[in-house]
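Missing here: one protein chain of the complex. Every other protein chain is in place.
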Amino acid sequence: MATNDADPAPAVRLGGLTYDYPDGRRALDGVDLAIASGESTALVGPNGAGKSTLLLHLNGLLPGRRKWGRSNPSVWIDGLDVARNAAAVRRKVGLLFQDPDDQLFSTSVLEDVAFGPLNLGLGKADARRVALECLARVDLEHAAERPPHHLSFGERKRVCLAGVLACEPSVLVLDEPTANLDPRARRRFLALIASLPVTKLIATHDLEMVLEICPRTVLLDAGRIVADGPSREILDDGPLLEAHGLEKPLSLALSSLDRPHCTFRDFVNGKDE
Amino acid sequence: MHIPDVLINPGPSIATTAVGAAGLAYALRRVEERHGPRATSLMGMSAAFVFAAQMVNFPVGPGVSGHLLGGVLSAVILGPWAGAVVIAAVLIVQCLLFQDGGVTALGANFVNMGLIGAVGGYAIYGPIRRALGGRRGILIGSMIAAWFSVLLAAGAFTIELAAGAGREDFFRVLSWMALVHAAIGVGEALITGLVVRVVLLTRPELIEHEGEGRDEADRPFARAPGWASTIVAGLGVALGVAVFASPFAWDRPDGLEFVGERLGFLPEPEAPPILAAPMADYQAPVPPGLGVVDEVKLATAAAGLVGTLVVFALAWTMSRVFVAGDSRPDGVMVDVA
Partner (left out) sequence: MSPDGPLHRLDARVKLIAAVGFVVAVVALRPGSWRLLGGLAAILAVIVAASGVSPMRLLTRWLGFAVVVGFLAALTSRSLAERTGLSPALVVADLLARNSLAIVMMMVLAHVTPWTKLLGAMRRLGLPAALATTLAFMYRYLFVLRDELDRMTTARRARSFRRTGLSFGTLAGLIAALLSRALEREERVFEAMTARGWDGTLRTLDD
């Protein structure tokens, strides 16, 4: 694909991405998406919409997986074709999984954070330094020597983030970053994510978070993009959200209470327009 | 059952450690060839699963419970060599972390449960599965394999334990082992069958490997459905039967003396005059309560016969679920969350 200097390649580009599950069901159906460098984008949609499947494609994890599902090579990261440059792409894209236990497989926290840097070819001393730095960024340097299963859920989540940051990705892909976190842990984690100066794509049901840290929202349902635009507009569109199994975030719904024609009953029933 | 330290003599301990290490090295190589970078997570997770599954206690009677051993189950799901690696990992953790099974008996325990249990069990499972075909073949094959794998492991256990000891010890141990393991074997067959059945009803692709499977290239007995596997299976079954039948050969020392010498569990030719009056010897209440030989012998044989019949009947009954087009019938409990 040709790029010129005035218009650099987007950080993430999907061109007609289609993917079938092993059992033949269609997971993604011609998804087109471009995310500019530095942009924070939310990916929302009901369960089973294909969000997680889409995320795995960004790292080249799905097409080669067991040669089960069929998928066309149509993902580019910084202009690199994922299918042909899987190793290089994995350096650029950091993937944070929903369940920290899926990600933390090492027997000590420090080892786990150092796993990526070591695989990227760093020496032991450098990898240790990077790992400790990243643990400090998530406020967990004191837990370096502990086994992951002794940490709380929120702490494990932060260790995962440290492990991803240690690979110095330019694109951060997060799957449900706030799920199962208690309010304080969630707040802390959000502040951490918001402070990172990288391109972000966040799959989530937490629409309040979207309002807070993602200017742009992409709504995915049944493997297709049904809406793509500024988060405030999309998340304020009650009928659209409801048609796709979502619900207007409370903060926006409350502001619509001010409108004279909206009764409290309408508000509770979600019919606020 | 794990052999503890000291009970296995240094000779058999060294021999089984060597055999076990070689077998494990070969199994590891096969698994790495097959799964590549995936080997670690697949083996590690499966070993964690077998370990956790062994913690599920099946109530047998008041105060008595049994649990899955998992050798045949892992071989059926992952293939024989991967199954052996999984069992090795479980045994190492049990030995070093929970002192279950001796360090010097680790090789023997791996030979019994990994090489004989998983790989040997798969050798019995494979031909039955192919002969019967379909999910029925998988279920019946895995149950019969589970039964015989426990018996074979018990036989090997006995040889290792009694090697270096005397002949009469060998048969005493064999009888008791066979008796105990007849019960364990029926339990193992039943639990393996129940688990395999639910997996076949809910996630059949885990076993059937349609298209791209986990163990496509990892089935040593898959290629030639003809004589090779039949002989291996036949030998396995014959050995299992021998475990139960052999107590009857007890009364005829001549033939067994030869076997004993060949296997090395007759220490020296001019051993104490145990041949003079073997029965009198056994009747002596040496270990209190263990000397009632004829009863043990009969009970062993009966247990073997009954156990085999029970396992075959169970396997046949449970497999009827799959006769009608392998589809999911009503009323079968598959709703485990």
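Chains here go by letter, A and B, matching the order in which they are written, and residues are numbered from 1 within each.
What we mean here is this: contacts are C-beta pairs under 8 Å (C-beta built on N, C-alpha and C of every residue); 3 or more make two chains touch, one makes a residue touch a chain.
These figures come from a predicted structure and were not determined experimentally.
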Residue touching the undisplayed chain, where the options are A:Ala143, A:Val164, A:Leu181 or A:Ala227: A:Val164
Option touching the unshown chain, where A:Ala27, A:Leu56, A:Leu174 or A:Leu246 are the choices: A:Leu56
Touch residues of subunit A, complete complex, unshown partner: 56, 59, 61, 65, 87, 90-91, 93-95, 97, 99, 101-108, 110-111, 114-116, 118-120, 124, 127-128, 131, 147-149, 163-164, 167
Where the missing chain touches subunit B, by residue: 1, 4-7, 10, 13, 24-25, 28, 31-32, 36-49, 51-53, 55-56, 58-59, 68, 77, 85, 88-90, 92-93, 95-99, 102-104, 161-162, 165-169, 172-173, 176, 190-191, 194-195, 197-199, 202-203, 206, 267, 271-272, 274, 281, 286-287, 290, 333-334, 336-337
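One rule holds in what follows: only the chains that are shown with their structure count from here on.
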Euclidean distance of C-alpha centroids - subunit A vs subunit B, Å: 47
